[in-house]
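With one protein chain withheld, the remaining protein chains of the complex are depicted in position.
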Amino acid sequence: MRYLLLLSFALFAWKAKDPVKIVFFGDSITQAGVQPKGYVSVIQQYIAQKYPGQYEAIGAGISGNKIYDLYFRFEEMLELKPDVVVFYIGINDVWHKQSAGTGTDVDRFTRFYERMIERLKAKNIRVVLATPSVIGERTDASNPQDGDLNYYAGIVRNLAQKHGLDLVDLRREFLEYDRKNNPENAEKGILTTDRVHLNEKGNAFVAGQMIKVLFK
Amino acid sequence: MRYLLLLSFALFAWKAKDPVKIVFFGDSITQAGVQPKGYVSVIQQYIAQKYPGQYEAIGAGISGNKIYDLYFRFEEMLELKPDVVVFYIGINDVWHKQSAGTGTDVDRFTRFYERMIERLKAKNIRVVLATPSVIGERTDASNPQDGDLNYYAGIVRNLAQKHGLDLVDLRREFLEYDRKNNPENAEKGILTTDRVHLNEKGNAFVAGQMIKVLFK
Amino acid sequence: MRYLLLLSFALFAWKAKDPVKIVFFGDSITQAGVQPKGYVSVIQQYIAQKYPGQYEAIGAGISGNKIYDLYFRFEEMLELKPDVVVFYIGINDVWHKQSAGTGTDVDRFTRFYERMIERLKAKNIRVVLATPSVIGERTDASNPQDGDLNYYAGIVRNLAQKHGLDLVDLRREFLEYDRKNNPENAEKGILTTDRVHLNEKGNAFVAGQMIKVLFK
Partner (left out) sequence: MRYLLLLSFALFAWKAKDPVKIVFFGDSITQAGVQPKGYVSVIQQYIAQKYPGQYEAIGAGISGNKIYDLYFRFEEMLELKPDVVVFYIGINDVWHKQSAGTGTDVDRFTRFYERMIERLKAKNIRVVLATPSVIGERTDASNPQDGDLNYYAGIVRNLAQKHGLDLVDLRREFLEYDRKNNPENAEKGILTTDRVHLNEKGNAFVAGQMIKVLFK
């Protein structure tokens, strides 16, 4: 009888040690991130080596998503029972202004983003924000939407600061990396395949940036 | 004591006869609709004459709103305890594509719209849909966004049919009215002040179309 | 000796009967029009049968061209020594507004077009105008840019009338044809391959419309 009790307790303790679930909430970059060499997979491999069983990296990205699409599937994402939610969003909100006339206004971007942050904080879920990385890798500030993307990155930085959240400043890190590694001022091919989506090096780079902030 | 009981009962019965609340859920047109000669006010006057105390017309319009903005304030709107929700939305979803690069994609327009319809139906709230009226009143199909607006009006018609909802086909009615009353092919000034927002005649016209469907 | 003289004279007379050169001045549709089953080739075949040696159909179309691109290569086109110039332009002027943010303003479209008309008239070159055909073949006026394209077609009609020029009203003819032959309301595949560029039937159709006006 005493052993049964002990066993029960042990089981309970073990159960309590469910891995910390980290959900990456984003667009096509995150959707591709769960592919073998995608950034979510790289983070999961890192976890398997350093923190086996303690964390779990889960991708929740859907191609084309803008901030309000995340809001649309917010409840569905919550069903994944995240302990941490990492937002990596904003590229399409800017990009689609030009490519389809269906980008996101500055006020909506802020408003939808902030409401999700507040709801997660109310549930004691850790929130991490990532700034939108790049739409074009030219290093002389001449990618057509650089200005707008910088502005939206600024909104994300402000939200992180206002809500005391950890920030993965991908925008800044990408710019710095490209400045050092793109001597030809190419618009793609350094960390992206097509100015936006990550190549293998880009996925590794994002994983590294995420890891620095998540497991600091 | 018995009288007191009777009185209480009578009061309760009277209380049960709260007016049917009709919420008009939309954009700047509906926001202006609660002004003295706005379409919501005209409907309220109609109610006061024909069905005093039986209905109540409530405006819930905010300037610039697109379909996902309605979704953003959906819970807030529900706090108005509507018995009927009339959607009059879609103009900005098309218009802002051109004016700001921030219109709404066809799939999102449909998806957000449908989710709200389903939630209202699940609550046994009557749902009425109105097609987006006009962006320009030229009658020769040459207003720049006529094609796109027709397409979005078609989506609304399909949603009404699919979900068995009453439809106020403002798009169709405006086109017909303008064809008869705009011999000079003017782009504004017939039912609108500026190609989009309603003048006094436009407000009366919309009120009339709404009344026909709401109180049929 | 006398015979030689006669022969020379005959040769000279024959030489004087150079074929009437018809230059089709336009965009990718005209560029593709010189392909084996393209509309310019079909017209050339018609000429070979009906008016051998009397006319010559020459394609001068370049992909992506807008009205001011025609103006840019106007002198170059004149070097072809045309007797007749057929303008088939305007689709990109509308289309590129949405696809690249680089369409043409209404006033510029009119102004560049009119200057070329006037220059050709001053040279006694016959000018024929064609309205821009389609960007999407849906028959319920719901192709996104229908309204704007109708407007630009209207400008071309007005220019033809103002300057007393023959008009090939492709816009009107395409709409009518599609209304009869597109029962499914498809956006392409009737006369176009991709909503804009002509399939074989479309090329034959345009050739037919051009022939009716050119050789009336």
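For this structure, a couple of remarks:
By written order: A, B and C. Residues from 1 in each chain.
Criterion: a contact is a pair of C-beta atoms (placed from the backbone, for glycine too) under 8 Å apart; a residue touches a chain by one contact, two chains touch by 3 or more.
Computed from a predicted structure; not experimentally measured.
Only one of A:Ser28, A:Gln45, A:Thr110 or A:Asn150 touches the chain withheld from this view, namely A:Asn150.
Within the whole complex, the absent chain has one touching residue among C:Asp18, C:Asp105, C:Asp140 or C:Asp194, and that is C:Asp105. Screening C:Asp27, C:Asp69 or C:Asp169 against the full complex identifies C:Asp69 as the residue touching the chain left out. Although one chain is not drawn, its touching partners on subunit C can still be listed: residues 68-69, 71-72, 96-98, 100-105, 108, 111-112, 115.
Against the chain not displayed here, subunit A makes contact via residues 97-98, 136, 140-151, 154.
What we mean here is this: only the chains that are shown with their structure count from here on.
If you average the Cα atoms of subunit B and of subunit C, the two centres end up 45 Å apart.
One finds 52 Å separating the Cα centroids of subunit A and subunit C.
Counting partners per residue, subunit C has 98 as the residues that reach two or more other chains.
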